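With one protein chain held back, the other chains of the complex are shown just where they sit.
Letters A, B and C mark the chains in the order given here, with residues in each chain numbered from 1 onward.
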């Protein structure tokens, strides 16, 4: 029940970008950047973390809620999309 | 695919409480209450709305993602709990 | 230190709209509307409550953090805008 390699690569690319964004906050604090830049950088990481969570949750819903091999077609497509729309709204 | 009567009653009770809380904000503004009370009342409605959404989403996940009559046992219990734990964290 | 009448009117108009939106959720549950409509209506109230809170917070910052009669010009305009930009991001 693990992620496909392709999905994992996409997630890893996201996490590496976030690592760079966190390093930028550290650099901004080290170089005594103003509050405004620091707050903008933090808001950027927050958005990126939300995007990462939305992607992992979506993947979890599509892949793990139903074992598609044992129960093919059991996951209702429309209800799944409705759920993911709410998840995205709240993870923005 | 509608909610059971019992579940609907619980949701209606929540919505009616929220209606009362919104009326309290209106009353506070009308009676020129201070910013602090108004902000606390609004924060209360926000929490209650989040709780309502969490309950509807949970109900949606448990009832609608899989048609349990056609696909009994297809919804993975553990994966469902993991999803709902994340939903509750974000809807707090 | 209360709000101006004009500001209070704007806030009251917002609260009344929210009251109508909450009534719509109640109606949707009463008429056995689907989960999707209910979740969309709840998400709408959540956004409206966030907008109301942003407006009250903005008003609070501009009016109450500094008594402008006793300390004219003491509230830094640029720093205030930076703060309110963060508040709006988080209250979205």
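Annotations for the structure displayed:
Going forward, a contact is a pair of C-beta atoms (placed from the backbone, for glycine too) under 8 Å apart; a residue touches a chain by one contact, two chains touch by 3 or more.
Computed from a predicted structure; not experimentally measured.
Touch with the hidden chain on the side of subunit A covers residues 1-3, 8, 11-12, 15-16, 18-19, 22-23, 25-26, 29-30, 32, 34-35, 38-39, 42-43, 45-46, 49-50, 52-53, 56-57, 59-60, 63-64.
Interface residues of subunit B facing the missing partner chain: 35-36, 39, 43, 79, 82, 85-86, 89, 92.
Mapped onto subunit C, contacts with the missing chain fall at residues 53, 57, 60-61, 64-67, 70-71, 73-76, 79-80, 82-83, 86-87, 90-91.
We take it that only the chains that are shown with their structure count from here on.
The minimal number of chain-to-chain contact steps leading from subunit A to subunit C is 1. A rotation of 180 degrees, rounded to the nearest 5, superposes the Cα atoms of subunit B on subunit C.
Per-chain Cα centroids separate subunit B from subunit C by 20 Å. In this assembly, the C-alpha centroid of subunit A lies 23 Å from the C-alpha centroid of subunit B. Annotation for subunit C: residues 35, 39, 43 touch two or more other chains.
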